[in-house]
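Handing you a structure now.
Missing here is one protein chain; the remaining ones are kept as they sit in the complex.
Showing subunit A:
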Amino acid sequence: MSTPVAHGSIRRRLLLSLLVSAAVLAVVVYFMVQSVARQVAQESQDNVLAASALSILDSARFSGGQINVDLPYSALSMLDSISDERVFYAIQLGDEFLSGYQNLPSPESTPGGGPAFLSAEFLGEEVRIASVQRRVSTDIGQSFLQVSVAQTLSGQKQALARISRTSMGIGAGFFAISVLLATIVARSTIRPLDRLTASVSRRGPKDLRPVAAPVPTEMVPLVTSLNSLMRRLQHSLMRSEDFIAEAAHRVRTPLAVVRTKAEIVQRKSDDPETRAALKEMIHAIDDSSRTAGQLLDHAMVTFRLDHLLREEVSLLRMVHDTVERLRPVSDLKDIDIDATGTEDIIIDGDPILLQNALHNLLDNAVKYAPSGAQITVSLTQREGAASISITDTGLGFPEAELDHLTERFSRGANAQNIVGSGLGLTIVKEVVEAHGGKMQIGNNTGGGACVSLLFTLS
């Protein structure tokens, strides 16, 4: 089987795109928090400045045509109460400078007459200036009394640095949470795919049923294609099994006719050469007939494996029945079959398949063992498994071929002159494995073959 070529990963791509968007959002959050905070800080500073300027404006009194501004102490000290700030002010009546810092820039007055603000540089430092004014009447007519108050930005800068750190923290926290969520999302998105993979790979080799478990919409086409592929595969497999079974069946009947005819002719003939030729012919016909029979068996087994029955099977009885059924054949070859084991073991399975498997094994043993050999079938229970062992005193398996004997149509090198198809052990193995067991093939230390069937007991 060739390994598929991997190109990229959906999970990684999903994770990457989630992380990139989270990072972008984190940066956006950082700047938004900062800009809002900057605005709030600016507004609060403006409010304090405006309050200070208004309190100075309110302190202005006119007496005897002269203006008298009684600068309130708090007007300037309040600007310095939280952080150390340099503070500047200017009081102007019309164009006439009254007091304070003469060169302090003043903002354009607002049309509504409310406080006006300006950011500027004054005496070597950045300042924020608030300006308020009110209409007054003096000796020379109407004029405007204007008060400007300015403050350095060290407190505001501190606040902004603090806010910047906070918003950095918020952005980072946002990103961290997004990473966590993205990982979870990526994993849960991939999960149905993992589940499908697991359910398909968990299947037995013969399981070609369509996938029935619900899948997300996006995976429906994939599963539909998979199901359709499996249906076609199953169909084609069934057709070829049917074909083999049909062919075997059709060949077997004419072979039986030919064999009967050959036996009659053999019996009638007196010519030794003809009799020898006919004997070889009968032998070859037996071989073909047996192969056809086993092909049928195999087709039957394959069919039953697809619809495996589960009923209680008494292994002890099965062993005894099979041994008794083969007794006539073994007696002919003067082979003694001995069934040992008194304790019955019950397993769940298909009785016909199991019996067929055991029959195949015993038949093999009888067939390959020389006359006068001893075959022992023993039923034991060990380590939570039921074990049926068949040992003989025959030739044993060729050691070099132990691994290949269960492949289809494979036969031992020392069995060439004995009728056989090579399908027997294959059938046994498939049956045992379909029941969750396993088959062990080996040789006895004292010579002779040994085959064990192990069924795990629940």
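As a convention for this text, contacts are C-beta pairs under 8 Å (C-beta built on N, C-alpha and C of every residue); 3 or more make two chains touch, one makes a residue touch a chain; residues count from 1.
Everything that follows uses one rule, which is that contacts and distances are computed from a predicted model.
Selecting from "ABC transporter substrate-binding protein", "Branched-chain amino acid transport system permease protein", "NADH-quinone oxidoreductase subunit B" or "Cytochrome b6", the unshown chain of this assembly corresponds to "ABC transporter substrate-binding protein" (UniProt protein name).
Among A:A22, A:A50, A:A75 or A:I388, only A:A75 touches the chain that is left out of the view.
Of the listed positions A:V36, A:L123, A:L332 or A:L457, the one in contact with the omitted chain in the full complex is A:L123. When the whole complex is considered, the residue among A:S21, A:S35 or A:S99 that touches the unshown chain is A:S99. Subunit A residues in contact with the hidden partner, per the touch definition given at the top, are 68-77, 79-80, 84-88, 91, 98-101, 123-125, 154.
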